[in-house]
Structure formats: structure tokens, C-alpha cells
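Structure provided below as C-alpha cells; questions to follow.
Apart from one protein chain that is not included, each protein chain of the complex appears where it belongs.
The block that comes next holds chain A.
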Amino acid sequence: MTAAVVATGARALPARRKRLAPSALLASAACVGVIAVMGAPLALSFLASIKTPADASAIPPHYLPQALSADNYFKVIGYEAGLATYVANSGLVALMTIVACIALAAPAGYGLARFDMRGKEVAFLLLLAPIMIPYQALLTPLYLDFAKVGLVNTRVGLAIVHTILQLPFSIYLMRNSFEAIPREIEEAAMLDGCSSLSRLIHIFLPLALPAIVTVALFAFINSWNEFLAALIFMNRESSFTVPILLVSVQIGHHGAVDWGALQASIMIAILPCLAVYLALQRYYISGLLSGGVK
């Protein structure tokens, strides 16, 4: 708090410092208030997840746990097919989505950034088309196709749908990132006789590493969290992803919600997102800003 006051005060003209101090203080107080309001739901959910199961369903509820317990987590770990199955489903779908996005978007971004083809811009627009077509509309035909070739209830099938979602953003980002690489670097390699493919692998990809991290980060978070396609395509208990597990816990067995288990599964669902976001915050924000907001 003092740091904020000092920083704001230092920027102001010396004569005004006295008058600005109260407003800076007010702003700091407002920040603390905002942090409390925005942080409370997550904090309360975490605290509920470490209550005893009985305490988590207490009426009226308590804000803080009466006693600490990991029982809710054990319940989720043993839920139906077992938490490991659902986490593996979500994790593998996300991993395949990441790989597919990079494998498709890196060459496409390279082709768009460095080759001068007739009709290139048309191709670019075509590749961005999925932004304009809500994927929600494509789920019916995709479901029929996937049912025909046995891709319903498979991780590959869901990863394909998630790749559709992420591809336009990934290509846009890769193209911009490759275009920002100076031509001189590439020309030197051309004189050395590097083929265009090896230029992509040995020069462009390492230089565009931040963009690749951003592509992977968004692919992971959006795939891990995606709900509607997972709900439709993964309709067998053993193929549920984590978001579908959540709804399954919510509905419960006999109509009664197991609130403690629900909080524990929410914590499990959000933990990977919070972890990668906090670790790679810089990439996430830069992706958000440069991606023209998706």
C-alpha cells in the first residue's frame, strides 16, 4: 500500500503531492476491496473443499472449516471410473490439441508470412473462417460424421473439435510472429543453402518460441475448460472429461448434491489453469492483446 502511494506521488508534480495523497490512498483501499470481492469465491470454495463432508453440507453453512479434512478429495479420487481416468481424458485431449495446433499453425503461419502466392489472402481468410462460424453450429454435422467413423467417445475426436476452436487464433499469432523476424537472418541461411523446411525448423521456430508457448497455453486452457462439445461427444462415463465430471458430481446419485465433493472437484478442475496462468502470465496477456481478442 505504501509502495502504491509513493509511486503515484513520485509521478505527480511536487506541489500537488499533498493533494494527491488522499486520492491515492482511496485508490489503494479500493484495490484491496476489489481483491477481497473477486478473491472471495475461490477462497471460500477452497475452504469448503477442506471441510469434513458433513460440515461442507451443514445448514446453515459456515464460512470457515470447523475441522480440516481431505475426505472430499478422497471421495472425488474414487468417484465412479476414478479421477485418474477423467484427468487423463482431459489431459490427453488438451495435449493432442496443443500438438495439432502447433503442427498445423506453424507451417501455415510460415507460408503466409514468407511466401508470395497468388490467392494467399483468400487462403488466410479461409483459415480464419472458424472465427465467424460458431462451433456450436458445427457440432451436429460433426457428431454425425464422427459417429460414422467411430470417433464419438474418443479423445482424438474431441481433440479435433478443440483444434477447430483454437486454429484461427494460432495461425494468426504464428503469422504475426514470423513476419516480425528480420529478413536478413533468413537470407543468410538461404546463402548457406538451407531448404525452406529446414529454415522453418532451425531458424523460425526457435525465434518464434514465445508465440509457440502462447499457442500452447491457450490451447491447453481452452481445451481443458471446454464444455459443450465434451458434453455431446463424450457421453459415456469412462470418456468424461473433467468439466463433465463436475456436472456428474453436481447431479449426484440420489438427487442430493454432495457439496464437499463438488468443491473438491472444482478445485481439481481449476488448479491446472491457475498454475499455468500464473507461471506464464506474460504470454497469456500478450496473446490476449495481440490475438485481436481471439
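In the analysis below, contacts are C-beta pairs under 8 Å (C-beta built on N, C-alpha and C of every residue); 3 or more make two chains touch, one makes a residue touch a chain; residues count from 1.
Convention: contacts and distances are computed from a predicted model.
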Chain left out of the displayed complex - its UniProt protein name, from "Carbon dioxide concentrating mechanism protein CcmL", "Carbohydrate ABC transporter membrane protein 1 (CUT1 family)", "Alpha-ketoacid dehydrogenase subunit beta" or "Molybdopterin-dependent oxidoreductase-like protein": "Carbohydrate ABC transporter membrane protein 1 (CUT1 family)"
Listed residues A:A67, A:A137 or A:L191, member touching the removed chain: A:A137
Sites on chain A contacted by the missing partner chain, in the whole complex: 1, 3-4, 7-8, 13, 23, 27-28, 30-32, 34-35, 38-39, 41-42, 44-45, 48, 56-61, 63, 103-105, 107-108, 110-112, 114-118, 120, 123, 126-127, 129-134, 136-145, 160, 163-164, 167, 171, 196, 200, 221, 224-225, 227-228, 231-232, 242-243, 246-247, 250, 259, 262-263, 266, 269-270, 273-274, 277-278, 281, 284-285, 288-289, 292-294
